[in-house]
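The complex is shown incomplete by one protein chain, all other protein chains being positioned as in the whole.
Per-chain numbering from 1; labels A, B and C assigned in written order.
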Amino acid sequence: MSQLDVVLLGHTPDPEKAVAMAARLCYSDAGIGELLDQLDQAEVTRLVRSLRDMGHLSPLEHASFSFGISGVSRALSHQLVRHRIASFSQKSQRYVSESRFDFVVPSSISRNAEALRLFIGGMREIQGWYNAMVDLGIPKEDARYVLPNACTTQLVCTFNARSLLNFFTLRCCSRAQSEIRELARRMLGLVKAVAPAVFEKAGPPCVSEGRCREGRMSCGGFGGPLDGADEPGMHNGPGS
Amino acid sequence: MSQLDVVLLGHTPDPEKAVAMAARLCYSDAGIGELLDQLDQAEVTRLVRSLRDMGHLSPLEHASFSFGISGVSRALSHQLVRHRIASFSQKSQRYVSESRFDFVVPSSISRNAEALRLFIGGMREIQGWYNAMVDLGIPKEDARYVLPNACTTQLVCTFNARSLLNFFTLRCCSRAQSEIRELARRMLGLVKAVAPAVFEKAGPPCVSEGRCREGRMSCGGFGGPLDGADEPGMHNGPGS
Amino acid sequence: MSQLDVVLLGHTPDPEKAVAMAARLCYSDAGIGELLDQLDQAEVTRLVRSLRDMGHLSPLEHASFSFGISGVSRALSHQLVRHRIASFSQKSQRYVSESRFDFVVPSSISRNAEALRLFIGGMREIQGWYNAMVDLGIPKEDARYVLPNACTTQLVCTFNARSLLNFFTLRCCSRAQSEIRELARRMLGLVKAVAPAVFEKAGPPCVSEGRCREGRMSCGGFGGPLDGADEPGMHNGPGS
Partner (left out) sequence: MSQLDVVLLGHTPDPEKAVAMAARLCYSDAGIGELLDQLDQAEVTRLVRSLRDMGHLSPLEHASFSFGISGVSRALSHQLVRHRIASFSQKSQRYVSESRFDFVVPSSISRNAEALRLFIGGMREIQGWYNAMVDLGIPKEDARYVLPNACTTQLVCTFNARSLLNFFTLRCCSRAQSEIRELARRMLGLVKAVAPAVFEKAGPPCVSEGRCREGRMSCGGFGGPLDGADEPGMHNGPGS
């Protein structure tokens, strides 16, 4: 049973200053060197907040953030790579053997003893079929067709700050699927530490804008219970 | 056991004329109406071929093509959605029940009686676990963690012609995974029928450009055997 | 003196049905053929409105629209090509002679007799310098450095419906520059005729969402006077 792990591998140095300088340049007659000299931290924070609140988000693209993610399922990664304004490198099931695959257990299953027993037993059986097929000469890239969505993967991904804000809007929402919501919550914590003004209001629209467009549904708010998760209606994000 | 099916749902009307007109406009003093009047089919074909051969591909973006795809695995769809200059709508495993899921059998497995027996038996067992977990109250979006990569999905996707050419370069290559290669081959057939000059040379670099950059590997050429599929080296596309 | 002209060159056939079908597929167990059969016009309209109002915009990407635009300035085209989720083919000043260039007169200038006299006289002088430099053997691509922002250009551009909605949000706003605002207004009229449910609420946030984020500024509303156009503060879009 796997644990989600996410680290901030790297980011644009001094990301908020990079954003503030680019924004200031649009409206100033000063040269680039001068602009950099004029910006102290208080002014950077003030400018970044103003951009964010007015929705002038293009300068945020000058700051990018790379994450190392492991212990997540391929159910999650299939959703994650739907974000197109981002870059991904993912561990290949075509080239790396899954002879001892790890897996993610959704919390609704880990809380249900009978379901958990079925699930864990299932994972063991699937491992056996995969290994047997490889022994029969089936290529890894075909044997993997038997592997479950739960099977873990690892990725490196890079987002700019504007695309990350959109990611958090969709994936921190309590309507998002629980595993990717937890990943998004952890990523948000990591970037808030290095770009607090950019991300201080990041999250679902009920947090960032004080409103919700998912009018047909109730939810428990940001981080609240997933009580409507089985609802047949529409939801945020493609949710494949 | 599922069969791949792909249909061309719609496309830009008269796609090659749209491309040729846009290209001609860049280098002409004539108005848009005049340009359209001047372009007969022979001239359209000549211009499109010239753009393609010189690598002036931006006018190709004015033609787009929408496909309805079904009977493909989620192993395939995870690769497909990595193409970022494209639009996707995919059947959701969060919202649609998989109580009677269909599945794709890779050809290396269908040709191996013992592997096939294991595989088909496995699919039946997985179906049982999924159904049992749903009966125990596990939400569909969590029960699906047990479902295999082989499980079928359906999608609508839209690509412009330039992005399609890149798709065919990567996915028609004999180094591509066999299921997505077959999909790419079928999609190429569909668009060749409506935009022959754009797509007549589409395919892997060995076909479109007479060269291969995958120097470390041998292959059987376009459509040839996947003899190197199990090779641990690098390959085209992300191949997740 | 030039007149803006914009025509809808082509678009995805039955664009709202394409959008509705893709949206329906995400939440349905039915096959693609069935889904198409089930969708009558009333249902298409209902689905499209629901997507739009809930902000589930990705299915809108399956519909694209190509425009032929002429009689616009290069001041406008420099702003237009900043929209990155779109495709552009533009008349080249490197390759096409501007020996008899046409130009756009901003309305604030055409309403001011003294400014208009200066402006028209200036255009004539610039034409003379350009022609003289070409006669002296200066390549067109360098002689054009003397040409004004007012100089007209023509373009073909293709946007999908989602990107168009964003374009209208930014460029129909009374804070947008007047020439591109007029273009956006005309483009909106053209697409409303073929995809009314998609575009019926398109426009600046005060129209589409009943709110404005440009809190520091007053304006006359959608289509109202540009009374704040000279304001030194920030504004929507990059406005270069």
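Here is the rule we go by: a contact is a pair of C-beta atoms (placed from the backbone, for glycine too) under 8 Å apart; a residue touches a chain by one contact, two chains touch by 3 or more.
Treat the numbers as computed from the prediction; the structure is a model and nothing was measured.
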Point to revise | Which displayed chains the unshown chain touches | key: A, B, C
Study note, to complete from the structure: Answer key for C:Gly33, C:Gly122 or C:Pro196 versus the chain not shown reads C:Gly122
Review point. Among C:Val104, C:Ala161 or C:Ala197, which residue is in touch with the absent chain?
Key: C:Val104
Point to revise | Candidates C:Ala75, C:Ala195 or C:Cys212 - the one touching the absent chain | key: C:Ala75
Check your understanding: Residue-wise, where is chain A in contact with the chain that is not depicted?
Key -> 7, 9-14, 18, 21-23, 25-29, 31-32, 58-59, 61-62, 64, 66, 68, 70, 87-92, 95-97, 154-156, 158, 160
Revision key, fill the gap. Note that chain C touches the chain not displayed via residues 73-75, 77-78, 81-82, 84-85, 88-95, 103-109, 112, 114-115, 118-119, 122, 125-126, 129, 132-133, 136-150, 153, 177-178, 226, 229-230, 232, 235, 238-240
**Study point:** Positions on chain B where the hidden chain makes contact
**Key:** 26-27, 50-51, 53-56, 58, 213-216, 232, 234, 236, 238-240
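Here is the rule we go by: only the chains that are shown with their structure count from here on.
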Practice item. Please compute the C-alpha centroid of chain B, do the same for chain C, then give the distance between them in whole Å. Key: 31
Check your understanding: Which chain B residues touch at least two other chains?
Key -> 88-92, 95
